[in-house]
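Accompanying notes for the structure given below.
All protein chains but one are shown at their positions in the complex.
Take a look at subunit A:
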Amino acid sequence: MAPALVWLTALMVVPCALVLALAFFRRGIYGGIEYTFTLENFGLVFDPLYAGIFLKSARIAGTATLIAVLIGYAAAYAISAAPRRLQPVFLFFAVLPFWSNYLIRTYAWIVLLNREGLITQLLRWFGYTGEPPSMLYTEGAVIAGLVYSYLPFVILACYAPLSRLNPELAEASRDLGASAMTTFRRVILPLTVPGIAAGAVFVFVLSIGNFVTPALLGGGRFQMIGNLVYDQFLTANDWPFGAALAMALIAIMLLVLMAQALAADRASGRAAEAKGNADG
């Protein structure tokens, strides 16, 4: 316990406290920091310009989360329905991209999406002769990059409850007169929601703070909060405002995580209460 606490303090609490402290100071005239207390930086976060970037980031992260959950759940479902001994193989391939560098995986999308990229060439091969579609440096490209990067998390998170599901539950539902669709909606889906929630929170939290994917696939002028924070620290040299933005971002992530933890706690709390009743 004690060594963990030391590490946590040294590597998490102290740096976060430093960034938080920074946010309450003024920016120096020539960059740097002027050590006088102010709340201006936090006020600026709510400026429509910056609040708009927060909203856009949340929208992109939300869209990426939705798509990743749809694809990831379907993939996890297919894997859990495969023969038992093939499942680890499929899981291995699903997670395989994860073992390569994040930057390289994101660059690969540039090769796919650019005007003379693989997709354009494929279209030409099928006889398309018009203007090459502009896919790179769009919001769609950013979303595709985020979905691709975080999909393995969703697959793993959804696979866990799906593989533990007793197949006789689906058979019982069919036996009682339910169609395959109703069985999915009323039995399989409700029992695997915890996996979906865990995967979704993961994708959302990682996406909303991401700055590499928007920088590479969204083009230089495409901004999400991550890029904004990056710019304040490294280009604009406004560390206090960058710190305030970072704190706002951390607050959003914490809210999402807390909401999920609360929901999970309530679910397990109900279970614990249930156990208590059975014993009593």
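Basically, a residue touches a chain if its C-beta (ideal position, glycine included) is under 8 Å from a C-beta of that chain, and two chains touch if they have at least 3 such contacts; residues count from 1.
The working rule: contacts and distances are computed from a predicted model.
**Student:** Choose one: "Heme exporter protein B", "Aromatic ring-hydroxylating dioxygenase subunit alpha", "Spermidine/putrescine import ATP-binding protein PotA" or "Uptake hydrogenase small subunit". The correct choice is the protein name in UniProt for the chain not shown.
**Tutor:** "Spermidine/putrescine import ATP-binding protein PotA"
**Student:** Can you work out which residue in A:L122, A:L169, A:L234 or A:A261 touches the chain that's missing from view?
**Tutor:** A:L169
**Student:** Using the touch definition up top, pick the residue from A:T9, A:S100 or A:S179 that touches the left-out chain.
**Tutor:** Here the residue in touch with the unshown chain is A:S179.
**Student:** Any idea which of A:G43, A:P88 or A:P190 touches the chain not displayed?
**Tutor:** Final answer for the missing-chain contact: A:P190.
**Student:** Residues of subunit A in contact with the chain that isn't shown?
**Tutor:** Against the left-out chain, subunit A lists 166, 168-169, 171-179, 182, 186-187, 190-191, 271, 274-275, 277-278.
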